[in-house]
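Every protein chain but one is kept in place in this view of the complex.
In order of appearance the chains are A and B, and numbering begins at 1 in each one.
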Amino acid sequence: MRSLSVARGVAYQCTRKLIRLPPKLLPSLLLPLFMFAAFGGALGALGSTKGFGYYSYTAFVFVFVLYMASMFAAVFTTFDIAADFEGGFGNRMMLAAPRRLAIVGGYVIVALWRGLANIAVVFAVALATGMSVQGNAIDVIGLVALALLLNTVATLYGAGIALRFQSTASGVLILIPTFMLFFLSPIFIPRHQLSGWLRDAADVNPLTPVLEAGRGFLADDPVKVVLAFAALLGLALLFSVWVVRGMRKAERGPGSPARGPRARGPRARGPRARAQQGAEAKA
Amino acid sequence: MSSSSVDLQVRALARRSIKRTLRQPVLVVPNVIFPLFMLAVLSSAGKEITHVKGFPTHSYITFIISATLIQGAAGATTLAGNALGNDIETGFLSRLALTPVKVPALIASQLAGVAVLGFIQSVLYLLVGLAGGASIKAGVGGALVVLALALLAILAFGSIGLLAAVRTGSAQQAQGVFVIGLGLLFMSSMIMPRNLITSSWFKEVATYNPMSYLVEAPRSLFITGWNAQSLELGAGIAAGALIVFLAASIASLRTRILQ
Partner (left out) sequence: MQRGQTPASAGARRWMRASQIAPIAADHIRCAAVPQLTLAIIEGGEAEREFSVTAMLVIGRDPSVDLVITDADVSARHASLIPLDVGFAIEDLGSTNGTFVNGRRVSSAHEVRPGDRIQLGGTVLEVRADTPHADMPAVQVTRVKQIPALPMLVFLAGQLQGTKMPAGAPVVIGRELGAADVILDQDTAISRRHAAFSPAGGGLTIQDMGSTNGTLVNGRRLAGTAALQTGDRVQIGDTVIEVQLPGDRALAPAVAPAPAPAQATHANNIEVNGLVKEFGAHRAVDGINLLVNPGEIYGFLGPNGAGKSTTVHMLTTLLPPTSGTALIAGYDVARDGASVRSTIGVALQAAALDMHLNAWEHMEMQTALHGIPKAKRRKIAQELLERVALTDAAGRLVGGYSGGMKRRLDLALALVHSPRVLFLDEPTTGLDPQSRTALWEEVARLVREEGMTVFLTTQYLEEADVMADRVGIIDHGEMVAEDTPAALKAEIGRPTVEVVPVERSDFAAASEVLTRFGELASSTHGGVAARLRPGIDDLADVIRALDEASIRVTNVQLHAPTLDDVFLVKTGRSLEGGAEQDASAEEAGVLEQLSAGAGIGAADASR
């Protein structure tokens, strides 16, 4: 109960700030929308190439954009973690929380509602531009569930980085790998049309089955659903460990060894001993 | 105040800016690595795109390398914005304001660090691109002009970051501008020539997007050789952006200091 209270307190603080500063919500939404416009607009011709095999290029790109919007909501929430800890506000939370991992729980809550908001906007924009959805309500729920799981995975990853570095400069270490994860997957052409090292990378990228499952939901042709959820749950578990270790690092403070016996050694003569020696010498 | 004093001021601040920029691997490395990554991904994934009828080159890496350079330049927004934002948040800017240094010198010297780093990374991208199979029709001279255009773009993007930092007073918010810049880059003729964009609205957007011209200027040197119009447009937009945003930064900083 107390952990829930802590998470709620953290979520309250983040949410109040976002309500007060709505422009903070924009970057996580604008970039995916830019991508949607860019890929959908510039590369629409690819939808007509031989072997493309999907019902709509716009819908093809939409899934990646949806996921990006959901993940970026999480990524930008974790920027707030870094900022809170860098500015000392994190100390307030660390001092109050009996179980400090509950603090991360608060940010997870915020990331989820931001993710939902982004998903809603991106969906609205896509539908407004004429994108068609062939799947039914269950399929859409499945797609959104995948997006929200991605959101949580991104939050856990980003939180681990933010807790370790406690600096806004570490934002690039959260943002860039997220970008890389997307661009190493079949985001604007299907996997079978990729070649070379990029194809190899896409084959092992856990985002690939998630994208393909999402496209399957949208096309009313579910594929790799189990693999997609399993991949995401696995990533969530992995990054849960990552964030726990990040919190331990944050609790240990700066300059501490990650593990191993505490430093022991001969105690150096301190200044008081030296001062006394000096006084004795003078006497 | 003598010109030698001004020179001394700018040099002192510029040295600081360079040291600060290069001493932050957490910021520097991703800014250098990410464009290279995008180059690798897009040049691999974009092979299909060269099959589109009328595509100006058979080598997508030749086509996309200029976007990589501009993308790298856009990172200057983050670096400059973060640096000045930190100075504002920590109060160091207030200390600087109490010295005799003039605001234009203070602002301009903040760009020294990003300029040095940006130039180094532009050279790196060019070399990697050439090693990866890109060719430059305008030859060595063209390569030098490419670097000059990249440097101009770096300064322009850096001044955008400075303005964002001065207006928001926050390093974090200044970094958010980079994301918008990246989005605008994707909304340009970055991945497809404007004349081959099938979506009419996107084509319109790309046409009015100044990023398109920033990308097309160095691209012309790679693909077509010397194209005065492209070069003038690209250089003009970069220079214009630099002047406008730098002036705005100076004016905003004067206001902030007086407050």
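Details
The criterion applied here is as follows: a residue touches a chain if its C-beta (ideal position, glycine included) is under 8 Å from a C-beta of that chain, and two chains touch if they have at least 3 such contacts.
Please read these numbers as outputs of a predicted model, since none were measured by experiment.
In the complete complex, the residue from B:R16, B:K47 or B:K203 that touches the missing chain is B:R16.
The hidden chain makes contact, of the residues B:V52, B:A97, B:V116 or B:A239, with B:A97. Listed for subunit A, the residues touching the missing chain in the whole complex are 1-2, 5-6, 8-10, 12-13, 16-17, 20-21, 84, 87-99, 251-257, 262-264, 267-268, 270-272, 275, 278.
Just so we're on the same page, only the chains that are shown with their structure count from here on.
Taking each chain's centre as the average of its CA atoms, subunit A and subunit B sit 27 Å apart.
On subunit B, the positions that touch subunit A within their shared complex are 24, 26-27, 30-31, 33-34, 37-38, 41-42, 44-45, 47-49, 51-52, 78, 82, 171-173, 175-176, 179-180, 182-184, 186-187, 189-192, 196-199, 201-203, 205-206. Listing the residues of subunit A that touch subunit B in their complex gives 24, 26-28, 30-31, 33-35, 37-46, 49, 79, 83, 165, 167-173, 175-176, 179-180, 183-184, 188-189, 193-198.
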